[in-house]
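Submitted below is the structure of interest, expressed as structure tokens.
Here the complex is missing one protein chain, while the rest keep their positions.
To keep things simple, chains are lettered A and B as they appear, and every chain counts its residues starting from 1.
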Amino acid sequence: MRLDVIQSARSDMEQACAAIGRLVQVMEVCGTHTVALFRHGIRSMLPANLKLLSGPGCPVCVTDQGYIDTVIDLARRPDCLIATYGDMIRVPGRNTSLERLTLPNVRVVLSSDDAVALARKHPDKTVVFIAVGFETTTPATAVAIRQAQELGLKNFTVLCGHKRVLPAMHALLSGRNDKIDAFLCPGHVSVILGSRAYESVVDNFNRPCVVAGFEAEQILMGLAKICRQIADNRPAVDSVYSLAVRPEGNPVAVGIIDQVFETCDGPWRGLGCIPDGALRMREQYTDFDAQKRFGIEQFPTEEPGGCECGKVLCGLVEPSQCGLFGKKCTPDHPVGPCMVSTEGACAAWYKYQR
Amino acid sequence: MCLAIPARIVEITGDRAVADAMGNRWAIRTTLTPEVKLGDIVLVHAGYAITKVEEEEARQTWELFAQIAEMEAEQNQAKGAEQ
Partner (left out) sequence: MTELSDTILLAHGGGGRLMSDLISKTIGPRVYSSAPALTDAAEISVDDCRILFTTDSFVVQPLFFPGGDIGKLAVCGTVNDLAVSGAEPLALSLALIIEEGFPTADLERILDSIGKTAHRAHVAIATGDTKVVEKGAADGIFINTAGIGRKKLAASLGFHRIEPGDAVLINGTLGDHGMTIMSRRQELALQSPLQSDCASLNELIALLLEELSDQVKFMRDPTRGGLAAVTNEIVQACGCGIELIEDALPVDPAVRAAADILGFDILNIANEGKFIAVVSPEAQDAALEIMRKHPLGLKSAFIGQIGPKQPHSLVELTTRIGGQRIVQMPYGRELPRIC
């Protein structure tokens, strides 16, 4: 660990925030940042007028309830084998979750590759891969679909819940919360998209966008850069994660996403429909689309009553300001999306800073 | 949003590889990073290498790699002492 780096980042932040002289609101768009901020105890080290907002950066949290209910319906079919990342096991639909169903045909996988392997191993079942996640995770799904096609696998399908981060950032600034001063940009989404992707946010909205990794030093350095940009009124794209993030991103991964998926409008739990905020499989891959295979019309959505997750995800209220937080809504019995995943803003608040 | 862990490629055939983090080894794919070679350090997310990283920078940035460097140094020292 480099204490000197931490010290200098903290003093940069203090100086810049003193110069700004008003409340500065920085949104971390990434759930892994939300958790890292708490795990490192960074919130307790910030200048008094610097406030961090936890944005819609947890793919599990922003997966709409209708999607979860569809997963649960499919899990109840004996002819299906559900392959899911562990993250989705506890997420509640309207009535239950995969964990509570305790069905034998739900398998936790570490990779989309494992889901393809399951399909080859169980030719009598139709594997449904629960594909959630942002641009970091999407390429793996795309590779799996391509591979299933090459192998001529008829029993591999994907329930696509992939989302795109940038449209959500645009949507936040175009009306949902114009008080966001800057974005701490997600490290691993940026590995794929490249830091240049955020130029549109700077150009259109004049907000600093700084990419950071997840070590404490980087997060503090990233925040220091943001504060400096705001103090100098020179918003720009910057990165303190050059180790992994290149300006152009990973063109191979982006190419594979584009080959298999196309952009569409889509529902984000808590935020509503976001133009261009989701992905669907292109025409030539629809054989692998679980939605088509099983004749699922659309994911019917329904938000739980009294839940302020929409406002939390937009950074308009803090989790503790929601009437359900810590009372009716806890990590064991989550009501809203932000409590369901360890990365959710409410779950992280509950776990680390109640 | 996305956990990813740095690891070294210790076996590779086509786009299938074995990654190693502190002696923990698991099968990954390098489909998204066709340029990686044996011995390279990559960042792995959900079973896929998503980017190659430079070793020297990895040591400066990641606690894990700083520890690996430390361990290797200790081992070399021990070897030196034996000789």
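Operating definition for what follows: a residue touches a chain if its C-beta (ideal position, glycine included) is under 8 Å from a C-beta of that chain, and two chains touch if they have at least 3 such contacts.
Because the structure is predicted, anything quoted here is derived from the model rather than measured.
S.K.: Would you indicate which residue among A:51, A:107 or A:311 is in contact with the undisplayed chain?
M.R.: Hidden-chain contact among the options goes to A:107.
S.K.: Taking the entire complex into account, which one of A:73, A:99, A:178 or A:265 touches the absent chain?
M.R.: A:99
S.K.: Just one of A:28, A:87, A:238 or A:308 touches the chain that is missing; which is it?
M.R.: A:87
S.K.: Counting contacts across the full complex, list the positions on chain B that touch the omitted chain.
M.R.: So the residues of chain B touching the unseen chain are 1-3, 5, 7, 21-27, 44-46, 64, 67-68, 71.
S.K.: Given the full complex, what residues of chain A touch the hidden partner chain?
M.R.: Chain A touches the chain not shown through residues 1, 3, 6, 31-32, 38-45, 58-60, 85-87, 89-90, 99-100, 102, 107-110, 114, 133, 137, 216-217, 220, 330-333, 341-343, 350-354.
Assume only the chains that are shown with their structure count from here on.
S.K.: Can you name the residues of chain A that touch chain B in the complex?
M.R.: Those in contact with chain B are residues 1, 29-33, 57-59, 85, 110-114, 133-134, 136-137, 139-140, 143, 186, 188-189, 191-192, 213, 215, 217-218, 242-246, 250, 252-253, 256, 343.
S.K.: Which of the residues in chain B end up touching chain A in this complex?
M.R.: 1-4, 26-29, 31-34, 43, 45-48, 50-51, 53-54, 57-58, 61-63
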